[in-house]
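Here's the structure we're looking at; comments come further down.
Note that one protein chain is taken out, while the other chains of the complex remain in position.
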Amino acid sequence: MTALLEVSDLSRAYEVRRGSWPFGKMATLHAVDGVSFELQAGRTLGLVGESGCGKTTTAKLVLGLVPVTGGEVRIDGESLPAAGTQPWRALRRRMQMVYQDPLGALDRRLSVGRQVMEPLAIHGLGGRLAEHREKAMAMMDAVGLAAHHFDRFPHELSGGQRQRIVLARALILDPQLLVCDEPISALDVSIQAQVVNLLLALQQRLGLAYLFISHDLRMIRQVSHEVAVMYLGRIVEQGDPDRLFAAPAHPYTQALVSAIPTHARQKRRRTVLPGEPPNPVDRPAGCAFHPRCRHAVARCRVETPQLRVLADGRRAACHLVEQIVASAA
Amino acid sequence: MMRYLAGRVLRAILTIFLVITFAFFVLHLSGDPAMMILSVDAPPESIKAFREAWGLDRPVWVQFLAYIGHALQGDLGNSMRDGRPAAQLVFERVPATLAITLPAFALKLLIGIPAGIYAALHRNSWADRLTMMISVAGFTVPSFVLALVLVLVFSVQLGWLPSAGSDRATSAILPIVTLGIAGAAILARFTRSAMLEVLGQPYIRAASAKGLQWRTVVVEHALPNAAIPTTTIVGFMVGTLIAGAVVVESVFAWPGIGRLLVSAVSNRDLAVVQAILLLVAATMVTSNIVVDAIYGWLDPRLRRGGARAR
Partner (left out) sequence: MAQGTDALVSLRGLTVDFDTGKRIVRALHGIDLEVRRGEALGLVGESGCGKSITWLAALGLLGGRARIGGEVRLGGRNLVSAPVTDLEKVRGRRIAMIFQDPSSSLNPVHRIGRQLGEALRLHRGLQGRAADAEARRLLDRVGIADAGRRLGDFPHELSGGMNQRVMIAMALAGQPDLLVADEPTTALDATIQAQILELLAEIRRDTGMALVLISHDLGVVSENTERVCVMYAGRIVEDAPIDTVFDSPAHPYTRGLLAALPELEGPRRALVPIAGVVPEPSNLPPGCSFAPRCDRRIPACEAATPPAIPLAVDHRVACIRP
């Protein structure tokens, strides 16, 4: 079966100047470097990692919002057309994006209903206004907004309700894929659960696929069928979320999981990772994680580890992963 | 650093070039100097002779190349009116203009900045509201209206100061005050908003949380940051030292550059207009470079460029 979304060896590099203009040498920043994954219809892939790891760039590449410098994005087996072209626009109907800041994604001067209907007009979908209105009402109902919200303005609603507007607007075109970039990070804890449950219910009902990006490991586990952990532009570990977070294999995932404060793990020893992620321009040679890794050996400094399938089916990019897993068990 | 400066100077020269090019073509295409200077009903032969004498019969772009060629050798041409070198005519007027714009500039700084700071520190107090009311009035009233009001009060009613001219020492007072009030009003408003912006920053609260006295917080932490945006407007004011007094000089019959510009434009005295524009563009561009240098000194974030990615 062809995957809905197939990403192979995706790369995006930027030429940046180190130092102030017109001095400083040009350098290459590998924001995303050889990322591959597949996403089936109706499933969720969680992309997790810290700021600067390339997860948001990956999302933009998938939608064609940023041109790739290497690799390929395939939708239903078809290569993603160049951004701005007619085929791309047609395809964009099937792939929508949800951002972190709903207020920034909405137009303050347009009523909620108008914004929800807007995509229908943008994509030149025929039908009379009354039909659009009816469709918008139905969509708003599906995301838990009331009919009286139709004529309200975004600033009159709460953060959670605004994110529902964004969702309704994205869903009105009947997309198959929703790319969610930190969709709940700006919301309060009690509201986050509302939106997450809504996303899960919509997936059940509409068979949506989600590319779900977050720095919140707990939320990622809650929503994902599969999860990919990124560090400095590459996937370092990928697999079933329950197993991956319960027993992380890659040293970076181990540190990331151990860094999450939870009451259940209160008494457990934590591995505090030394140092900070380097500037992506200065990505270390070999395994990019080696300067912060307590297991690193000479090989890690020269040879970049590729993602390999481990015994339990998950994949990790680490030369020493078998030994590390064995010693942890 | 040298290469950076060289780049800036190069761009400045380009700006000046664009200004005089634009002005040259606009002036040459917008009216005939011969008609202006000789009057409309002059005999056709004298007009033809005038045009030939000043080279106005050549195609515009030939005139332009000739002008640029001479300018590069330091010759800005002669006034069509009295035949004297344009540059000399212009430079003669500089002291008169500076005699009113420099004191006015000092007035702007001395009134505008403290008033703005005071208003910001006492936000919503009656003093703040009063300052802002005066400030709004100060920059919404056109300067010729303000000038006329001042003349009406201090010359006509009270008879304290002369209403126009430059023959007495007190003649400069009204032009200076007129220019100074309008500028101080703008500066006060700008300083206030810059200061309010800074006072709302987290580092101000953090500095207070550290235990610093409010006075220290204001002097050490708020003012240096508020100075950064304020520099922009002050730099702009420096740029208008030469050209900013056109209206006021005309109203008060003050023999400065502004008045020279007005008469040169109405006479289509091309060389003189061009010379003035060149001087104005040069001061503007120079003050811009100076402001940028001051920026770098005030704001360390600009000093070492955007070296950090993300």
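For the reader, a short list of remarks on this structure follows.
Order of writing sets the labels: A and B. Residues in every chain begin at 1.
Convention: a residue touches a chain if its C-beta (ideal position, glycine included) is under 8 Å from a C-beta of that chain, and two chains touch if they have at least 3 such contacts.
Quick caveat: nothing in here was measured; it's all calculated off a predicted structure.
Taking every chain of the complex into account, the absent chain touches A, B.
Only one residue in the set A:V116, A:M139 or A:V257 touches the chain that does not appear here, and it is A:V257. For chain A, the residues in touch with the chain missing from this view are 50-51, 158, 160-161, 188-194, 196-197, 215, 217-219, 221-222, 242, 245-246, 255-266, 270, 272-273, 276-277.
Counting the whole complex, the residues of chain B in touch with the unshown chain are 123-124, 201-203, 205-214, 220-221, 224-225, 228, 298-301, 304, 308.
Rule of thumb we're sticking to: only the chains that are shown with their structure count from here on.
Separating the centre of chain A from that of chain B, both taken as means of CA atoms, is a distance of 52 Å.
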